[in-house]
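What follows is a single structure, written as structure tokens, with notes after it.
Of the protein chains in this complex, one is absent; all others appear in place.
Chain lettering (A and B) follows the sequence in which the chains are written, and residue indices restart at 1 in each chain.
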Amino acid sequence: MRKRYRYVALELASPLVAIAFAVLVGAVVIAAIGKNPVQVYRIMFTFAFRRLDSVGIMLFGATPLIFSGLAVAISFRAGLFNIGVEGQYLIGTFLAALAGFALKGLPSFVHLPLVIVVAALGGALWSLLPIYLKVRRGVHEVISTIMLNYIAFSLIHYLIADVFMDKQQGLMPGVGNPLIRLPKIAASALMPRMHGFLALLGVDLPRHVYLNWFFPLGLLLAVAVHYLIWRTAFGYELRAVGHNPAAAEAAGIDPAAVQIRAFLLSGLIAGVTGLSDLLSYFGYMDLDFPKGYGFTGIAVALMGKNSPLGIVLAALLFGFLNRGAEGVQTFAGVPMDTVVILQGVMILSIVVASAVMGRYIRRQERKEALGASW
Amino acid sequence: MVSELLASAIRMGLPVLLAALGAVYSERSGVVNIGLEGMMITGSFWGAVGAYYAGPLAGMALAVAASVLMALVHAVVSVTFRVDQIVSGVALNILAYGAARFSSIALFQKATMSPHVQGFTPISVPGLDQVPWLKPLVTNLSPLVVVGFLLVPLSYWVIEKTVFGLRLRAVGENPLAADTLGLKVFHLRYAGVLLSGVLAGLAGAYLSVEHTGMYVEGMTQGKGYIALAAMIFGNWSPVGAMGAALLFGFAESLSFRVVESAVVPYQFIKMIPYALTLVVLAGVLKRTRPPAADGIPYEREEA
Partner (left out) sequence: MAFLELREVTKRFPGVVANDRISLEIDRGEIRALVGENGAGKSTLMKVLSGLYQPDAGEIRLDGRRVVIDSPRRAIELGIGMVHQHFMLIPRFTVLENIVLGSEPARGGLLREREARRIVGELCQKYEFTLDLGARVEDLSVGAQQRVEILKVLYRGAEILILDEPTAVLAPQEVRELFVNLRHLRDQGKTIIFISHKLDEVLEIADRISVLRRGVLVGTVRREETERAALARMMVGRPVLLELEKGPYRPGEDRLVVEDLTVPGPGGRPAVRRVSLRVRAGEIYGIAGIEGNGQSELVEALSGLRRASAGRILIGGVSVTEATMRRMRPVTEGRVRRARPVAEGRVRRLRELGLAHIPEDRQRRGLILAMTVWENGVLGLHRSPSFARRGWLQVRPIKKHAQSLVREFDIRLPGLDIPVRNVSGGNQQKLILARELGREPTLIVASQPTRGLDIGATEFVRQQLLRARDRGRAVLLVSADLEEVLSLSDRVGVMYGGELVAEFRPGEVTPEEIGHYMLGGRARATEAAVGGTRGADGAGGTGGAGGGVGPAGGTGGAAGADGGVRGRGGAGEAGGTGGGMA
């Protein structure tokens, strides 16, 4: 049994190996543009961890990634690959923004939850077609969700610029152009920041940090997803279908039904991804609303090996990378996009490391099992 | 009018065609290549770099080299290490996106675009350019268009008639059987993936060097994925892929005309290729038959 712990340790080692490799590649890239990698990495760390605001911004930055990572992971567990989180959260965010400014006079405890539900439903809505096409027409969800991402971009663009654009922006006459954005969301739908709560704990978060209650909500969701996957009958079916749909089917589980539910669930969670930004930092949706959380979510899910705890850690890591990169860009003149390269390399090396490690572990386990039965 | 539309369809469809031909090589060898998009991004950027510093030919060469490098990563990860091919491809796309931005800043001090670059001198088909209704089709052509369409029969010939093609198809259908016959499964799959890198690189370079005259971030607009769909629609054959690529080119060129007429909001016009992809896949998939071992990593029995 002690061996089991060794396997767990090995299993955990692969993300570390991946990070180390990515750091190495990053160093080469940084050196290639004539900077000193050691110095750059040092700036990254000190900037991210020596300042209280940085820590808060890291958590804020990790928040959407927890949601998108969980969304991707649930689809992965069911043997599906939801690359459509990107489009799903944009649709969810848009509908939330709509419900946020269109409904007025609601008390906060009604309006805010309502907006969150609307966002989730929006995400699920945008995941409906791909899973339908998958189950009924055999269209691979990867291609259909990517197509729907592009369609979502255009659709949102149209809806923001041509249909719902805020025409009453309080601009001083003659100064600049109006922003292409939706009207501002009612205060009753905004998510409170955590400053007050943290102040109770003696932590004084600066004003420019937008860390809000979506972060603890994301943590709670991760716990919920953990229990869903490992402790419910539905989670059991989800995993069964993900590993072997044919055997699940023979056991009376309907793989299509499970996959549909899992994918819609993934869409529901995806839909909420953008809300931490929308309901605290922006307060409205515009054409420059942050994109890419969906794709980064894939990286987060892979880094976290589709386990909720791992996803939280991976999201924090990516939050750190982004914040650190801002520091590096400002103080060392290294482009922020180094981070995207790091992320890409990390995913590739984590999947390779996991594959190699997994095979090794399986071989060891089989040896052990054979030993027991012979 | 019709031939002008067709000429425009050919211009629009060419990157899809090139990438789809690449996909045919990769998938016939049994490797799903969703990383085409990333390879095209890479190709479009480095094509512009090469063209900017040393002319269009250098652009093509650099684009192909960079894209093949990406393909090599895909091959190492998915063939040698047998990681899920879709995961590998998606990771590659993320990497390609970041690498292009980073390199663009490093070289051009701007993340999103390159300076203008000079493309090839357009060519005309002598003789045919005198026929009035053929004129739009045979004049003012990018040499890459000619190359691209010559690649269709060439690819058919390579895949169906040569020893290499037979072996490539064999490892895509039944790698274990191929292995027992002494075929080098990994080598052949590497060849398939790298060839797809060559073609995707050309496709990307065509976009920046020939079609737009500069690199712009996001200029591939999912054409790599559309190429994959075109290849499926074309039932994993070069000729079929050409038909599908032309269909997409046609839809896109048609949509440009609709934009000019300004009846429908242009955002909806922009959706057309993607919606068309969905419709095509939903309608056609049952009739197609992928290579039997497509997407399945090959692993020798270890015991």
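Criterion: contacts are C-beta pairs under 8 Å (C-beta built on N, C-alpha and C of every residue); 3 or more make two chains touch, one makes a residue touch a chain.
Small disclaimer: the values here were computed from a predicted structure and weren't measured.
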Chains in view touching the one left out: A, B
Option from A:A99, A:L129 or A:A248 whose C-beta touches the chain left out: A:A248
Of B:H116, B:K161, B:H187 or B:R257, the one touching the omitted chain in the full complex: B:K161
Sites on chain A contacted by the missing partner chain, in the whole complex: 1, 4, 79, 134-136, 138, 140, 231-237, 239-240, 243-257, 355, 359, 362-363, 365-374
Residues belonging to chain B that touch the chain removed from view: 32, 82-84, 86, 161-164, 166-167, 169-170, 173-174, 176-183, 232, 285-286, 290, 292, 294-297, 299-303
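Methods note: only the chains that are shown with their structure count from here on.
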Chain B residues touching chain A - in the complex, by the definition given at the top: 34, 73, 77, 81-84, 86-88, 90-92, 94-99, 101-102, 105-106, 111, 221-222, 225, 228-229, 265, 267-268, 270-271, 274-275, 277-278, 281-283, 285-286, 302
Chain B-facing residues of chain A, complex: 29, 32-33, 81, 83, 129, 133, 137-140, 142-144, 146-148, 150-151, 154-155, 157-158, 161-162, 295, 298-299, 302, 335, 337-345, 347-348, 351-352, 355-356, 363
